Each structure stands twice: as C-alpha cells, then as structure tokens.
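Here the complex is missing one protein chain, while the rest keep their positions.
Just so it is clear, A, B and C label the chains in written order, and each chain counts residues from 1 on its own.
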Amino acid sequence: MRAHVLKLTCPDAVGLLARVTGLIAKAGGNLLDVGQYTDPLAGWFFARLAFVGEGIDEPDGVFLRMFEPEARAMNADWTLRPADQPVRTVVLVSRQDHCLADLLWRWRSRELNIEIAAVISNHGTARELVEREGIPFEELDFSSDKAAACEALGARLRAHGAGLVVLARFMQILPDALCREFAGRIINIHHSFLPAFVGANPYRRAFERGVKLIGATCHYATQDLDEGPIIEQEVARVEHYHEPDDLVRLGRDCERLALARGVRFHVEDRVLVHGSRAIVFRD
Amino acid sequence: MRAHVLKLTCPDAVGLLARVTGLIAKAGGNLLDVGQYTDPLAGWFFARLAFVGEGIDEPDGVFLRMFEPEARAMNADWTLRPADQPVRTVVLVSRQDHCLADLLWRWRSRELNIEIAAVISNHGTARELVEREGIPFEELDFSSDKAAACEALGARLRAHGAGLVVLARFMQILPDALCREFAGRIINIHHSFLPAFVGANPYRRAFERGVKLIGATCHYATQDLDEGPIIEQEVARVEHYHEPDDLVRLGRDCERLALARGVRFHVEDRVLVHGSRAIVFRD
Amino acid sequence: MRAHVLKLTCPDAVGLLARVTGLIAKAGGNLLDVGQYTDPLAGWFFARLAFVGEGIDEPDGVFLRMFEPEARAMNADWTLRPADQPVRTVVLVSRQDHCLADLLWRWRSRELNIEIAAVISNHGTARELVEREGIPFEELDFSSDKAAACEALGARLRAHGAGLVVLARFMQILPDALCREFAGRIINIHHSFLPAFVGANPYRRAFERGVKLIGATCHYATQDLDEGPIIEQEVARVEHYHEPDDLVRLGRDCERLALARGVRFHVEDRVLVHGSRAIVFRD
Partner (left out) sequence: MRAHVLKLTCPDAVGLLARVTGLIAKAGGNLLDVGQYTDPLAGWFFARLAFVGEGIDEPDGVFLRMFEPEARAMNADWTLRPADQPVRTVVLVSRQDHCLADLLWRWRSRELNIEIAAVISNHGTARELVEREGIPFEELDFSSDKAAACEALGARLRAHGAGLVVLARFMQILPDALCREFAGRIINIHHSFLPAFVGANPYRRAFERGVKLIGATCHYATQDLDEGPIIEQEVARVEHYHEPDDLVRLGRDCERLALARGVRFHVEDRVLVHGSRAIVFRD
C-alpha cells in the first residue's frame, strides 16, 4: 500500500477533521501521521494527513469521489500526492555554489525527494559541477537584456514543468509576473535572519553592527523582495574576531541547512501558507 | 466554552482518529490543536486533542457517554482534563535551590499551570525561599533512618493528593515501591545529557572527559535509576577553560530550562509514555 | 595572592602584549588567562589579562609605577580591578519582573559578582520581590513629570555610586545626558534579536512576520535607542502554533539568559567597546 499526503486548509468549522478522517477511514486508509492546527485569530483550519491505502489518488477511486464534494463544501484548498513521488525541480544559481552543491549531494543520496530537471544560471561557473551529475545546465545572459532573460527563464521553467523552483543564491530579482505565476512554488534562501538586514550585503552589515548571531532564512519568493512567508531559519554564533569573510563562511553553513530543510518541508507537503505566514508541520 | 485536552493511546487500527474526532464533533466540540502519531514499529497509536465545548468532562454528559464505550472497545488508555485546571504538585529538593527557585518563579508568574501543595526536603536550606511564597515547607530526615523517611515521604505525597512529584535536584533515591505507586507522575532532572554520565558527579566526569557539550535531562523517574523515559534535554557548549565549577554553573541553566519545559509538557498533557520512550507533542 | 583583571585597548603597534606581559612578569604576576585581539580593519589592539600577584593594584605598588607611564605611551584606555571585587549595581525595572527575578537569584547564589545598591522602578509591582531580599526599592513617578523623574533618577544613580546600571525591562527611555554620563555602564535587554524589530512590540511583529526564530539582545544603552554595542544575543525556535503570548513566554527565557550573560561578561571585565562593536572575551 502506498503512502499519501493530504494537505488541506479552509475556514474553521466544527467537525472538519472528523469529516476528513472519516472519509479516509471509509476508504480503508490508515493514518500514519496527522498535524492539525487552527489559527484562532484568523479562524482558519490547517491539516496535513499522511496515510496508507489503496487507490487513494485515483481520479474515480472511492476516496476522491467522496472527498471532492466534501472539500468543495468546506471551501478548502487542498492537494493530495503520493508521498514517494518526487517533485520536479529547477534550481537557479549564480556564482556561489555552496547551496547548489549541498542540494546536489542531498538529491544524489536520496535525502531530498526531488527530480532535478535542470540547473539554470546567469553565469557559467557551476556548469561542471552540474553536468558531471548528468543534469542539464542552462546559461541565460542577464547582463545585457534583463527583460528578455526573464522571459526566457519563464519559458524554460514552463518547458521543464517545474513544480518547484529553488533560488540557491540566485542573485537576480525575478519579475513580479513570474513570482505570481509560480506563487508558492519558488523557494529562496536569504543570507540573513530576516527581517534583520533586508536587502544587499547582509554579512557586511552584520559585521558593522557587531551582532553576535548571524543567520539565514528560507522563504517563498513573492513580489515583495525578502517579504515572502518564512519556512525555516538557522543561526550561528559569531565572535568579535570574525571578520566579514568569516561571517560569509559561517553563514554558508546556515544557508545550506536552512535551504535543505525548507526544500524538504516543501516537497514533503509540510508547508501551508496563509497570508504572510507559513504553517510548517515539521519533520 | 472551556478548553479540554484528551490524551489517548491504544493499539493501532484503521479509523481511530475519525472515531474520536467524530464523537467530539457530535458533542459540539471544536478542535483547537491535534497531535497524532502512529509508531510503525510498535503498531501503536497516540493522540492529543485539544478542543472547546460544553459539558465535555461531565460524568454523564453527552461526550463521555458516547466516548467511554468507544475507548473501551479501542483498549485505550486515556485522560480528559480541562486545560485550565492546575496540577496539584509536590516539589522535592535537597540543598541546591536553582531548579526550585525557577519553578517558583514560573508558578508565581502563572507560566506553569501547577498548584504547589508543598515543598519537601531532606535539608532546611530552602525553607525561607519556600515559606515566603506562602507554600508549606516540610523537612524529612533521611540521614538516620532512610526507610522511615521514605515511608513518611510516601504518606506526605498521598496526603497532599500529589498529581505530580517534581524532583528538583533531590539527591535521595526513591524506593521502588514509591516509583511504582507514582509511575508516570514523578519527574526528575538529571544533570547530564543522558545516557552520557549516568550516575554520580556528571559535571566532574564531563570535565575529565573533555566534552565540548554538557547538558541536562528531564525524565520520568522509574525503578531503574536514570533510565526512565526522557521528556526533554538541553545542552550548552563548554570550552577548555571551563573548570568543573564552571560546568556546574553552565549546567544549572540547562537544568532549569529542561525541567521547566518537561514539567510544562507534562501538566499540559503533552506527554504519552510507551515502554522506555516518551511521545511529546511539543509546544 | 589575589587575581586581577587588566583590560586594555589602544592603537595597534608592534610589541604591545610583550610590554604588558613583561611588566606583569617583572612585578611577579602570573598569568591565568589572556585574551588578545587586533582589529585589522581598525588597526586597534584589545587585551584582557587575568593574573595573580601581590600588591598589583596598589597605587604606589611595583606594578602600577611601571605600568602607568607605559600605558600613557601607548595611548591606552585601561582598567585594573581585583577579580573578586563586586560591581556596585543599580537595577531599573518596570512591571515585568522576570529579568529582575533572574538577576536576584543569580546575585543571591553568588553567580554574578555584583552588589545591588538598589532597585528603582516607575511602578510599585516589584517592591515585595526586592525588599524581601533586603535590597532597597525606590519608586519614581515617570507618568506626570518625566523630566523631573529622569533628573531624580540621575541623582539616585550618583548617590548609589552606580558602577553599573541594568535596565531589566525598564520601559522608559533614558535622556541623552544620562546615557552619556554613564556611557559603557548601562546595560539594556531588548526583546528581539536586533537589528530585527527595532522599536516597540517586537513579539507581536515577529508573530505577524511569521519568523521561525525569536530572540533577545543584551547591549549597552546609548543615545541612539536600540543601536548600542551588542554584548550578547540568544534565540529560540518558534512554530506556527505559537501565538503572540507564547512568543512573549519563550522570549522571556531568551531575555533572562542573554541579560545574565551580558551582565556577567561586563562585571568580569570581559567587554571592550570600540565604536559600535563590543569585543567580548567570552567565558
């Protein structure tokens, strides 16, 4: 029997979880792990249910025929996916390759359940690192005509059928239209513990401010730069003797860990977004 | 409407959560927060459900009349308690008072939902600290006749109707019979990250071993010393220049935090024990 | 023999540490622990030397007669204090007493080498907590005439001979003149990991932003609010189910730890300030 994950969010009401788990039981599904949360301020219901069963996601199967009308009645947003089905992913990268190298290693060792359709970059630096893994590497020139490059990027993402776009230290700002088209499917890693040091050169500014902690933030990309829903954050201690270059080095480990966890939470359908906040049923 | 917490554990089967949440919905209860976990190796089901409703815990109320036969059919161990009802607690302490002082502060500021019936000690050291809070302080002499002292201790715990016994650096070993009688209701704080440094003088031994992390472990007390189910652990970094006394100092903060969290998880009915492992639906 | 701590900062040059340690050796002092750091960007030298010896801080003793002209030649700022001499401290507090209670406990258990001359507040809330420790509690009315209250506060600090002023969640802004007069001797605890959430209501704003980490910052107070040199920071993980009140609760532990460590570093002469950055020879 195959494990599935049902992710569901809707306005709160009495009996929601009972209805959903009741249908799962009726269809012979057995729960493995349930996370449920009601936001009392927003009056909103969030649930993630992992369960095993036969024919769960068959379009005309027992479960979906019962569940779909129920979900409509609840005004629910939901997804249902086999837990073992990899998410088709495109990674975007610029010159710095530490996050990319980390994702590649986790992909190769099957720690992340993704299928990397391609790596796209505005530089050639990472080509060898990518191609030796048998993954297509595509270079787009953002330096002369940025609008054309963005359009080409959108076309490539569509052509690859990207279910997830990971900005693994991609130093170009995506156009609003692309952010909207792939809303909830673009994950960025920002090299500060947001909202501290929004914008450019966070490590340099962290050094100048003399903070004792630096960090990294994994968040969904939205039109408002560095303002998207936060999925995961990681920090590291710094000392007075750490110069900006040391902060960059220490920060790299924060970035790799926060991004890897954020991507993992996303591809395991653990993240539900409501407004500016991300509900994360952590693993 | 009053919030209640239902804690439930039983052999796994299809439809358990649906049945329980179905009854809650039938009784007009609305879920606030649900944690569910199935141990796939043990085939065991664990759930914690917080929900609001009317007359939920009335012995002859709508909910319990439906739920009790259902729970029997599931072979379930369960508890149902109003979330705002404090747990009647007795704190045991010896000479070191940092954990006691921390618990007293958290109790006074209503961070911990406990009612401290008494503090019992084998020393008079903490008397003033306790009595000035208006809490009875009881001294038992363990130095001459330990068996008699343990018997007296058991009698005091029963007299106080202790729903929870906290060993806040109590340096006496409790007799097996008492551990059994109060099984699952005695919380101890051990001053190492168990299972490292089981036994006496963990900080001194941590220093000698040259570890770079020390810690503290909050666990249920069982007959097997330092072997009870672990509720919470906390660690702190140490450096080569930290001597045994520094480890004691740094460890105190670990002990206070781990104990406070462990007690909090327990009194909020977030902990379910299965064999040697504690399932903790963290907050 | 008594341990002393020499703290020294000056423009960098060849041979500085050799000169200082040479004089200590000449005076028969034996080093216990030395921290030295040269800021390569600023060209500045920082050192903290702990050593034992006889008559080290006697105004006309062997050591000071050699050291003082040398320090003048180096253009050094320096302090020399017996390590066991407590720092005379005034604590300022408003309604929230968790940081105060923590400091009192660490003072009582001799974990912090301070002598609390008085606790001053703009509210009466903490009176009992303070007076039962035998410490004078002084109330100043900031609600009607704030200028007069600030003047009175300055007078009290002077009268108490405050070597250190701790703002333990004191919710009044100090006037510039007072910040200047006590520069480097006022320690504040801010309830966010600065520079995130500078200003009011950081926990509420952290909740709204949906961060996954909250924190606290211990820093020297300067005229520029929340901009003083950072001594210590602490963070805690938060989850989506933590509401603003939970953030306040989790943050309290961060505040207590960061403040306690910051005060400890200060009173052990481990902090040297240069511009907006604090060099901290941690313990």
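Simple rule for what comes next: contacts are C-beta pairs under 8 Å (C-beta built on N, C-alpha and C of every residue); 3 or more make two chains touch, one makes a residue touch a chain.
All figures in this text were calculated on a predicted structure; none of them were measured in a lab.
Of the options A:V52, A:M66, A:V198 or A:L257, the residue whose C-beta touches the omitted chain is A:L257. The residue touching the chain not shown here, chosen from C:P11, C:P40, C:P69 or C:P82, is C:P40. As for the chain not pictured, it touches chain C at residues 12-19, 21-22, 24-25, 28-38, 40. Remark: the residues of chain A touching the chain excluded from display are 33, 97-98, 101-102, 105, 109, 111, 132, 241-242, 246, 249, 252-253, 257, 283.
Although one chain is not shown, part of chain B still touches it, namely residues 37, 40-41, 46, 193-197, 208-213, 215, 229-233, 235, 239-241, 243, 276-280, 282.
Here is the rule we go by: only the chains that are shown with their structure count from here on.
Look at where the CA atoms of chain A average out and do the same for chain C: the two points lie 41 Å apart.
Centre-to-centre separation between chain B and chain C, using Cα means, comes to 36 Å. Counting partners per residue, chain A has 37, 40 as the residues that reach two or more other chains.
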